[in-house]
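All protein chains of the complex are present and in place, except for one that has been dropped.
Up next, chain A:
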Amino acid sequence: MADGSPPPGADPVGPAPAVRPFLVTAGRVADTASGRTMPVETQVVATAAGLGALAGLSFEQHDIVAACRRPQSLAELAARLRLHLNVVRVLAEDLRAAGQLTVHVPDVAATHDASVLRRVIDGLRSIPDSRGVLRDTD
């Protein structure tokens, strides 16, 4: 910035994540079976077995499975549980291996498919200019 002042609304970095999750994950990096890092939008859902085992799970694992009663993205989980994204990646992979979560890594071909893009375009077009006001269509 020309005047050297801090930029407005500089991205806040929230409170430093607790050290504990890093101990929990022992510094591991989670990859999918194919060796690809799970994308941030990867969907995670609790299994019946996972919900059944809730009482026996440790803090972070418990919170993740509990939050995944409905499908969540990894990013959503990290934000809601205040965990570093990589911690959530590792824990989600562990929980998947234990049969407590299903992890749905998006298929790039599917998300880039023309018919999918058209549906996103149509869906986005139909949202109003401002909340609660319908947009004039042409």
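Here is the rule we go by: contacts are C-beta pairs under 8 Å (C-beta built on N, C-alpha and C of every residue); 3 or more make two chains touch, one makes a residue touch a chain; residues count from 1.
Throughout what follows, contacts and distances are computed from a predicted model.
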Original post:
Any idea which of "Zn-ribbon domain-containing OB-fold protein", "Phenylacetate-CoA oxygenase subunit PaaA", "Transport permease protein" or "ATP-binding protein" UniProt assigns to the chain that's been left out?
Top reply: "ATP-binding protein"
**OP:** Would you mind spotting which of A:A67, A:L85 or A:A98 touches the chain that isn't drawn?
**Re:** A:L85
Original post:
Which residues does chain A use to touch the chain missing from this display?
Top reply: 1-2, 7-14, 17, 37, 39-48, 50-56, 69-71, 73, 75-76, 78-80, 84-86, 104, 106, 108, 110-114, 116-121, 123-125, 127-131, 135
